[in-house]
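Shown here: the complex without one of its protein chains, the others still in place.
Chains here go by letter, A, B and C, matching the order in which they are written, and residues are numbered from 1 within each.
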Amino acid sequence: MNLDIRSVTVGDVHIGTGNPILIAGPCSVENVGMLREVARAVVEAGVSILRGGSFKPRTSPYSFQGLGLEGLKLLHSVGKEFNIPVVTEVMAIHQIEPAMEHADMLQVGARNMHNFSLLSALGKTDMPILLKRGFMATIEEWLMAAEYLVKEGNDRIVLCERGIRTFETWTRNTLDISAVPLARMLGGYPVIVDPCHASGRRDLLEPLSLAGLAAGADGIMLEVHPDPDKALSDGGQSLSIPEMKKLVFKLLKQSENK
Amino acid sequence: MNLDIRSVTVGDVHIGTGNPILIAGPCSVENVGMLREVARAVVEAGVSILRGGSFKPRTSPYSFQGLGLEGLKLLHSVGKEFNIPVVTEVMAIHQIEPAMEHADMLQVGARNMHNFSLLSALGKTDMPILLKRGFMATIEEWLMAAEYLVKEGNDRIVLCERGIRTFETWTRNTLDISAVPLARMLGGYPVIVDPCHASGRRDLLEPLSLAGLAAGADGIMLEVHPDPDKALSDGGQSLSIPEMKKLVFKLLKQSENK
Amino acid sequence: MNLDIRSVTVGDVHIGTGNPILIAGPCSVENVGMLREVARAVVEAGVSILRGGSFKPRTSPYSFQGLGLEGLKLLHSVGKEFNIPVVTEVMAIHQIEPAMEHADMLQVGARNMHNFSLLSALGKTDMPILLKRGFMATIEEWLMAAEYLVKEGNDRIVLCERGIRTFETWTRNTLDISAVPLARMLGGYPVIVDPCHASGRRDLLEPLSLAGLAAGADGIMLEVHPDPDKALSDGGQSLSIPEMKKLVFKLLKQSENK
Partner (left out) sequence: MNLDIRSVTVGDVHIGTGNPILIAGPCSVENVGMLREVARAVVEAGVSILRGGSFKPRTSPYSFQGLGLEGLKLLHSVGKEFNIPVVTEVMAIHQIEPAMEHADMLQVGARNMHNFSLLSALGKTDMPILLKRGFMATIEEWLMAAEYLVKEGNDRIVLCERGIRTFETWTRNTLDISAVPLARMLGGYPVIVDPCHASGRRDLLEPLSLAGLAAGADGIMLEVHPDPDKALSDGGQSLSIPEMKKLVFKLLKQSENK
């Protein structure tokens, strides 16, 4: 499809220009050592943006909640060291200011897609926003959430399809692959696919990433951990560093073939 | 079922003592005239708590967003005038302080059930909280959201079942009637049923309210408007004042029969 | 609601006349001893129709599939002995003829609601049909399935709401309580509620049955087993005989209060 997608620039990376990009990194920033190890590996593999969570939204208040501001600073300095832009999630209005200082792109998580106060506040910044689809949100509601940003003046929006909640239980969520072409056609925003949260299964990351690119996605976002089985969050859906390298190689090759 | 429910007191109203109560009022506070008209009617009918929205979460940023602080002050003064406690929704942390000043109970809406920052902030207050179930949240996630309040020290929690999103299209959402006994048994909190948001249909409010009470609900919450067809929000699911009086009469009678 | 419901007569039982009736019996006919024990108990308790499965639709072909024709004959003779009409499920066209000979009402199960060949064949009989809602069917599709019967000449239809499939996992399905008034209003058929299949939980049968009646249901269908923990199918949602008696007593009392 020959669409008019508004491309978004993050650091020196352009999303939505027809050349899919990769975002990768740990679910949570756990410490400087693991973050540097992952950053070095993803840069070597050809990934364009480093992700890492500092403020973590967790279903239970007793689960690991992230390192907060300290994690943000680590992410910033490691991004500088390896010369790669960084994206991190903000969960509340008061986190926007520090996150703007330390990150190149701000993510709104699935659970906050309907947090209209947060969206309006982000709309007043000029930061690129990675807006994840709520796992309970229709495509129409997702595009309306983007309008909360646009209304306040910020249209630097990249959408991220990360699966919706259905009755199927063999996957954590159901990747709505149709949402990729639909959100691009009807919203005009670049769309990234997150196969990790969509499936919750390491063994599906390759076929879902390939399917995402084939459906026209402008990028893929992956979770990587030096030792997935010891991750403080989301280990079961994270790639090890060698697995990440192999998959990134395959995805970059498919992107070139397009 | 002989359950150990933690009752919650709002003004001089006790919720969860085995004697179901009613909450009613307009979806949005639109002006002082309509609010006084509704307040007088609901008090006369035997309703225990007046509801009214000042900050409105709307799917589209271009829909009516509520009167904000002004609406809150109107709600407060009308509540005082008619000597009835008031409940209103807060959507963001900075709204908590003014809402505490002007309302007797604070509501967390379905779209914010996963807004963990907001929940944690409300957990630090001693206000009674009406915690609506997210329309695609499991009962387990709903009880976990309540834990965010409890963890910070606030266990004055009333849950509100307001329907979940399913494939059925003849109702706006699907009232999960099973969630009423389950959340009471497994959470130990009082549970209120909101048939208006659950169904989106005026013609279902009576059977769903009666079913809610029969399933053990500690109360029913209704939307009332002097002229539903001209309501700025949710008119199709609001009762007119005479309809409200008729239904409240029936519900109070059924409560006595229990 | 003052509705024009087409009542259906099964033996000497009238369904849909404003006086709710009860259907109860084992999920599967396992042997003559257990069936007689259950039949005696349900008749004593005031139940109007005895249910019992002979042909069982099971997800796995390796689960117990029912006694077939032998079960049907047992059901027939026990129904005669205790002077109570019997209902049983048919799963295929060739089962209709023997089932007509041995039962007073034929049930179409949830998995066959979209089996249009079976519906058309049943439409050519003059048997009362208990048409369960598919757990994946909208109310509109359910009423359309009833039209397959009506088109062939059979309008002796009783609908049965038995829960729909949603994302909630604490119940087997989600009882769609709104479907009770909607299917009655818009279809004009009597509607029975099946809380056992809807919830899969014995501890919810009482609140869901009471809610069903409060929402206007024309009857409740229950599973009973002399020793639920040893049942060959659906034990976890079956009542023991003393539990059944207690619940039936409560339901009949509530029906009288209406």
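The rule we apply is simple: a residue touches a chain if its C-beta (ideal position, glycine included) is under 8 Å from a C-beta of that chain, and two chains touch if they have at least 3 such contacts.
Bear in mind the structure is a predicted one, so any value in this text is a computation, not a measurement.
Undergrad: Considering the complete complex, identify which of A:Gly46, A:Pro181 or A:Gly235 is in touch with the unshown chain.
TA: From the options A:Gly46, A:Pro181 or A:Gly235, the contact with the absent chain belongs to A:Pro181.
Undergrad: Hey, which subunit A residues sit against the chain that's not shown?
TA: 1, 136, 138-140, 164, 166-171, 174-182, 185, 198-199, 203-204, 206-208, 210-216, 254, 257
Undergrad: Would you write out the residues of subunit C that touch the absent chain, in ascending order?
TA: Contact residues on subunit C toward the absent chain are 57-62, 91-94, 111-112, 114-118, 120, 135-136, 141, 144, 147-148, 151, 165.
Undergrad: When the complex is taken as a whole, what residues of subunit B touch the one chain not shown?
TA: Residues in contact with the chain left out: 136, 165-167, 169.
Everything below uses one rule, namely that only the chains that are shown with their structure count from here on.
Undergrad: In terms of CA centres, which chain lies closest to the overall middle?
TA: B
Undergrad: May I ask which two chains are joined by the most contacting C-beta pairs?
TA: Going pair by pair, the biggest contact count turns up for B-C.
Undergrad: For subunit A versus subunit C, what separation do you get between their C-alpha means, in angstrom?
TA: Result: the chain centres lie 49 Å from each other.
Undergrad: Would you please write down the residue numbers of subunit B that are in contact with two or more other chains?
TA: 136
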